[in-house]
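Below is the structure I would like to discuss, written out as structure tokens.
Removed from the display is one protein chain of the complex; every other protein chain stays in position.
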Amino acid sequence: MSTLLSTLITGLSLGAIYSLMAIALILVWRSTRVVNFAQAGQAVLSTYIGLEIHRMTGSYWLAIVLSIIFGGVLGGLIDLALVRPLLRRAGSGPEAAVAPVIATLGLLAVLQGVVGMFWGGELIKFPSAFSTAGLSIGGSKIPFSAFDLFTVGASLAVMLAFSFIFQRTGLGLSMRAAAFSPEVAQLAGVRTGRVRTIGWSFAGAAGGLAGVLITPTTFLAPNSLDLLLVFGFTAAVVGGLESMIGGALGGLALGFGLALVLQYAGSSYTFMTAFVVLLAVLLLRPQGLIGKRGGRRV
Amino acid sequence: MLRIDSLTTDHGQVRAVDHVSFDVEVGSCTAVIGANGAGKSSLLRTLSGLVKSSSGSAHWGDVDLLKLPTSEVVRHGVAHVPEGRSVIAELSVEENLNLGALWRGKDPDVTVTKSEVLDLFPRLGERLKQGADSLSGGERQMLAIGRALMARPKLLLLDEPSLGLAPIVIEQIFHTIDTMRKATGLTVVLVEQNAVSALAIANHAIVLALGKIVASGEAKAIASDESLRHAYLGY
Amino acid sequence: MTSPILALEGVNVTFGGLRALSDVHLEVFPGQVVGLIGPNGAGKTTLFNVMSGFVTPESGSMAWEGELIRFPKPDQLIKRGMARTLQGVGLFSDLTCVENVMVALTHKSRTGMLSAIFGTYDRDEAKLRIRAMEALEFCGAADLANSKPSDLAFPLLKRVSLARALVAEPKLLLLDEPAGGLGAEDLRWLAEIIKSLSCAVLLVEHHMDLVMSVSEKIYVLDFGQVIASGAPEQVRQDPGVIAAYLGAAALGGNNAAH
Partner (left out) sequence: MVDVSNLSTTFFSRIPRPLRALLGIAIAAFAWVLMGDRISEFRVTQGSMVAAYALAIISIVMLTGYSGQVSLGHGSFLAVGAYACALFLVNLHWPLWLSFFASVLAAAGVGAIVGIAAARLSGPYLAGTTLAFAVGVPSISGLVSILGGEQGISWDAAEQYAPPSRYGDPYVFLNKWVYWICGAALAIGIALAINITKSRYGRIWRAVRADESAAALAGINVARSKILAFAVSAGFAGFAGAILSVTLSSVAPSTFGLSLSFLILTGAVIGGVRSIYGAIIGALALVILPTLSDMIASNASESIHTNLPGVITGVLLVLTVLFNPGGTAAAFNHLAHGLRFKGRRSSH
């Protein structure tokens, strides 16, 4: 099997996870116009919760489901407890410009600190229900494990579910309307505050799943998902930061791209690559790779 | 009845609406006219809770409008079509319409309302699946009004429906508003800079200048008032 | 006859298929006060944005003092000898009023980065401050010098923003709705000060009394086109203008304007 092909296959499962994170960031961005830097902390906390449940019950499935639910509840609570008062107090001047950034960074510090207090700082291996060893097809081994297959499948399922909710249900319509034009949505009777809380919940759940899926192949530590946040943000920007499909495609593109860099240049270059990609997209195609021209001002 | 009493709204240092009082009978149409910056839009935006009033009151029947958050206003039968063809360009025509009736939930009547709206604006029916961004200015205004009608309102607040439209389209839209009101007993408050078109379909009119009511009365009387034209156009 | 200080020829602007300005011609002569009126959405502000570089037209040309020039970038305006006020006031909220005015003198300042680092700029700053105070005094706002905009009433802010536009002594002043939010007394003051200016003024305004009383010439825009121009008396009799303002029905329902 050619190296190129196997590299691309590795990129697929990584890309799926980046897509999930990108979608989480996009959901919050669309509903609140805030890039939620605490997403990494939320994901870490819900992953540790999953780990704890696995230790207590031994059931991987219960662990994964409960950590997704916990992620959702946590996201909703953050909106109610932090974002709602923050939006109400929106002032002016330099403080207002940095307030949401600072608030989510502060929350990130709190979440990671709390995780560190309960679970310590050592690297932990998160369990997985499937083998992380490569599958063999026709006698030759490929760098794609049963767990990778599960990762791609689970991410795809979440994206399809989100896409169904957004395109086919009344809730989805109100979420889109509130995102694009809060004023018109409110006049049409959409309770935009409640819709925003739901958006934060969905984002928290997606982030939680991303955390559970990435940690079996890496390690879990209080700040182990910071990189996922950066890559998720890059993927979201590549996709234009407005569209879920854009974010999903951005994640996949980044997954493939980073897998190639990892294979042919080495791990020291991956961060730099992500940064260069991010900057290039922002400066050359600010509307994202698939967005319409003239769409946004960065 | 819509009863507005001494309503005052401030935008920072500017008093946009200054102790405005007037009543609107159920089933009638009141035109609010005045130059740019006279406070017409601010008046409507205060009624639907988009901006907060400083003092005064506004009651629609028993409902204290100033106490309601914007999303609840429509649940009490008041629909507001804001200035500037307020459709959501990212949604399709049909989604824009559906949005207007979302709060009514699974009410079977919604489909009836929808067919009524499409009868009123057949152009929208031809474009249901298209993105709202593909519509012309006039069609967007129709969609904005149609979205408001989907809520089956008792009181319609219309802000400058003629803004930036060609005269022939303006005439068509005003004609539709007029027939709709007469057919359904809808109460209409119509904010307009295009005074004559508005006065042609209104029963009553008030003239605003710098946030204050400077004239009010029968629409016909206002239309033939020379002093109004002076205040309005400078001649 | 002198040549116009500013002349626009055949300016076209479209926004996403919507024609905002079509084939606009406009001339302003030195020292002249010219009014620019039209209904909401007629393209007045777009035209101002073209002149001040916020919008680039598809076609058209601009002549300044008889010489064809490229449409300027907003920050080059002041060096050309043009100044513009913004709708609302557009003051810098964190700066005192005198600092607000001093910002418009930046191009006259000789303080370089080295001088800023070592703090050898007190004399240069004092010069700017005196000029700014003179402009404030001219607009009757000298005693507001050390107040922050957030502490002042709207009509006073309008004075400060006028002072900021005038401080660089422009040859042409673009005024964007200077009367918005002003009461009768301030309107009279505004009319007086516009008449007393020695520079040319192009005035976008909805307040007809003001426009009619100060302008020597008026342009009327509707649907992005100049539908009438001339002396105030001439414009106010024009049937197309009446139709545009009061609605087509004012002329018995015929669409005279089109």
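A, B and C label the chains in the order they appear, each numbered from 1.
Just so we're on the same page, a contact is a pair of C-beta atoms (placed from the backbone, for glycine too) under 8 Å apart; a residue touches a chain by one contact, two chains touch by 3 or more.
Since we're looking at a predicted model, the values are computed, not measured.
Although it is left out of the displayed model, the omitted chain contacts the following shown chains in the full complex: A, C.
Of the listed residues C:A63, C:L95 or C:L197, the one in contact with the hidden chain in the full complex is C:L95. In the complete assembly, the contact with the undisplayed chain comes from A:A109, out of A:L5, A:M56, A:A109 or A:L123. The chain omitted from view is touched by exactly one of A:L8, A:V34 or A:A259, namely A:V34. Here one chain is not drawn; of C:V50, C:C139, C:A168 or C:A243, the residue touching it is C:A168. Contact with the chain not shown here comes from a single listed residue; of A:A97, A:A133 or A:L156, that residue is A:A97. Residues of chain C in touch with the missing chain: 52-54, 73-79, 83-84, 86, 90-95, 98-100, 102-104, 106-107, 109, 111, 113, 115-122, 125-126, 128-130, 133-134, 137, 142, 145-146, 164, 168.
Although one chain is not shown, part of chain A still touches it, namely residues 29, 33-35, 37, 82, 85-86, 89, 91, 93-103, 105-114, 116-121, 222, 226-227, 230, 233-234, 237, 268-269, 271-272, 274-275, 278-279, 282-283, 286, 297-298.
As a convention for this text, only the chains that are shown with their structure count from here on.
A comparison of C-alpha centroids places B closest to the centre of the full protein.
Most remote from chain C, judged by the distance between CA-atom centroids, is A. Chain A and chain B have centres, each the mean of its CA atoms, that are 42 Å apart. Our note on geometry: chain B versus chain C, Cα centroid distance of 32 Å, whole angstroms.
Once the centre of each chain is set as its mean CA position, chain A and chain C turn out to be 48 Å apart. Under the contact definition stated at the top, not a single residue of chain B touches 2 or more other chains. Listed in rising order, the residues of chain B touching chain C in the complex are 12-14, 35-37, 137, 160, 162-164, 166-168, 170-171, 193-198, 200, 210, 229, 232-235. Interface residues of chain B, counted against chain A in their complex, comprise 48, 50, 69-75, 79-82, 86-91, 95, 98-100, 102-103, 105, 147-148, 151. Residues 18, 39-41, 152-154, 157, 177, 180-181, 183, 206-209, 211-212, 223, 236, 242-243, 245-250, 255, 257-258 of chain C are the ones touching chain B in the complex.
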